[in-house]
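All protein chains but one are shown at their positions in the complex.
For reference, chains read A, B and C in written order, and residue numbers begin at 1 within each chain.
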Amino acid sequence: MSLEIYHETILAHYNNPGNSGVISDADVISKDNNPVCGDVVEIQVKFNGERIDEIKFQGQGCAISLASVDILIDAIKGKTVDQIKNFRQEDFLKLLGIEISPLRLKCALLGLKVLKTGVYSYLDNNTEST
Amino acid sequence: MSLEIYHETILAHYNNPGNSGVISDADVISKDNNPVCGDVVEIQVKFNGERIDEIKFQGQGCAISLASVDILIDAIKGKTVDQIKNFRQEDFLKLLGIEISPLRLKCALLGLKVLKTGVYSYLDNNTEST
Amino acid sequence: MNVEKIREDFPILKRKINNHPLVFLDSASTSQKPVQVINAIKNYYEMNNANPHRSIYQLCDEATQMYEDARKKVVKFINARNDEEIIFVRNTNEAMNIIVQSYAMDNLKEGDEVLLTVMEHHANIVPWQMLQKKGVKIKFVDIKDDGTLDMDKLKDMMSKNTKIVSVTHKSNVLGSLNPINEIGKISHDNGSLFVVDGAQSVPNMQVDVNNINCDFLAFSGHKMLAPMNIGVLYGKKEILERMEPFMRGSDMIKEVQLTESTWNDLPWKFEAGTPNVEGAVGLSTAIDYLEKIGLDNVEKHEEDLTKHALERLRDVEGVKILSAKNGNGMVSFHLSGVHSHDIAYILNDSGIAIRSGHMCAQPLMRRLGVQSVARASFYLYNTKEEIDKFVDSLENVKKVFKK
Partner (left out) sequence: MNVEKIREDFPILKRKINNHPLVFLDSASTSQKPVQVINAIKNYYEMNNANPHRSIYQLCDEATQMYEDARKKVVKFINARNDEEIIFVRNTNEAMNIIVQSYAMDNLKEGDEVLLTVMEHHANIVPWQMLQKKGVKIKFVDIKDDGTLDMDKLKDMMSKNTKIVSVTHKSNVLGSLNPINEIGKISHDNGSLFVVDGAQSVPNMQVDVNNINCDFLAFSGHKMLAPMNIGVLYGKKEILERMEPFMRGSDMIKEVQLTESTWNDLPWKFEAGTPNVEGAVGLSTAIDYLEKIGLDNVEKHEEDLTKHALERLRDVEGVKILSAKNGNGMVSFHLSGVHSHDIAYILNDSGIAIRSGHMCAQPLMRRLGVQSVARASFYLYNTKEEIDKFVDSLENVKKVFKK
């Protein structure tokens, strides 16, 4: 464990999250929390068919969890549902570029968990209605 | 712990319990068991006013618990309710004349517990009816 | 398997009782602990102790990791699918209470039936009796006169009302292994849930939940070299997910509002409050120890000892063997005219520890027509010489009772 996880990029995203906000006509709102610390992340997504059209988040939490979700959103904007399904934890951690200790893994991965839950529920609803 | 607890008297009472049996018109029937081993002792008593008139027991258990209750009955036959109330564990253990390890204490004292419960319930009923 | 070397790992075996070396023949009640497990506990408290899951500092990280690694160890040990299926409990009794109080209470209704066997331990009887107040019927499959489960009766007693079948894998009195795969298949074909009490089997043979295909399995660490107060409830994820928590409070929640709360994910939903990291670490070390020796070897060793004990006991006048024909790992017996407690007490004088009493199996005692039994049980650290000493010492019992 070391303080390198607080590198410039993380702090920048934490202090000025570009993807923070809400979407008035979101297709999916997904929310979860980390029961250990109480961190909460909510992601709102608007789809354009199979593709993410717009995506925003709101959250309360530590620098790692909030910066992570902001970085995540930058990375998956405009991607298709299939691409997100195939986007693995390892891929995301590589993208973050920091070594995360086990207890902070949940912080770093909370956003991804919320995103995937949201996408799956969108798929479920879509499959049901067709 | 030693084998001295199996002295002649104990074995004699175990092999030939003089007070084993039932009383057809008993005033009190009291029964309990030792949950550790399952030993069961039932004592039946017929009173003559304040005094024990007749007393018998039935039981299933180890040599110590069955011999103890037989010896106990010899000791308290003809005694009054008050005398039994005042008859303490220590008195009885002295009477047995053996050193009992903690786990066998429950064996040795099962009969006394059943007797006292019986006497108290007799007293309760008697008090209520007067 | 080098028993002498194994014995060196168990400090308590050096103990003297009344100037005799301890001969511990009561491992089916609780096993002794190897120095590896004792040291694992010591090291945990000397190096890593913290309340897991709750904070962000290094000790907490380590304690959390050790606790969850122990869970993963159990997953592999019984071949479960994943961590979510392994709930740490205090002992088999608690596991059974979770099944009854958090599953059966909510899912069974008047007229439903639960099928048990007469050879069950109280832990697999008394919790189920709670269901009777809902009008659920508890039924007991009998044993045959050779001490094995009567499978014909079991099949006969299965009906469309049988919602749960709960059976011990191995009897703690008869030593018999029940045909658990067959019972599982019959249960599932009948649409019944299948619960296995593994308290006596998991310590000394390979138990594979995937192979058995049970819906729940319960066992206790203390009978398999681990510390007291750690045990396991395995449950299929689909079932655990549908269940309400048993205990409520901290750690098992996701969010607490004044008047409602949401539950944490599996397995933590069933683990309220500060968990037993020490116990989990101890259990993990115990599993390592058993796997290093090989559970097949442990089982084989117990078979050898049981065979030897039976051969020797057969020659003792007045001894009646009560174990089942296919019994293993223990011998339960009766000595004519002497209560089991007196046997145990007199053997103790020579340093020999055996169990006496009703074995927490009163219904089976009644079925066998006895009030209590004496039981010698064997584990990886026992030897034939110990069994000889035990059998020889029965003569002392007879001497005292002049039989």
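Please note the rule applied: a contact is a pair of C-beta atoms (placed from the backbone, for glycine too) under 8 Å apart; a residue touches a chain by one contact, two chains touch by 3 or more.
Everything quoted here is computed from the prediction, not taken from an experiment.
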_Touch criterion as defined above, residue of C:F77, C:Y103, C:F140 or C:W268 at the omitted chain_ = C:F140
_Residue of C:I253, C:I293 or C:L310 in touch with the missing chain, whole complex considered_ = C:I253
*Which listed residue (C:A123, C:L149, C:I287 or C:V370) would be found touching the missing chain in the intact complex?*
C:A123
*Using the touch rule from the top, list residues of chain B that touch the missing partner.*
1, 33, 35-38, 101-104
*asked:* To test your reading of the contact rule: which positions on chain A touch the chain that is missing from view?
replied: 1-3, 5-6, 11, 36-40, 60-64, 104, 107
*asked:* In the complete complex, the non-displayed chain touches which residues of chain C?
replied: 11-12, 15, 17-18, 22, 24, 26, 29-30, 32-33, 37-38, 41-42, 45-51, 54-60, 90-94, 96-97, 100, 118, 121-123, 125-127, 129-130, 132, 138, 140, 220, 222, 227-230, 247-253, 255-261, 272-279, 341, 344-345, 347-348, 352-357, 360, 362-363
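Going forward, only the chains that are shown with their structure count from here on.
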*Could you please state the distance in Å, as a whole number, between where the Cα atoms of chain B are centred and where those of chain C are centred?*
37
_Inter-chain centre distance, chain A versus chain C - centres from mean C-alpha coordinates, in Å_ = 44
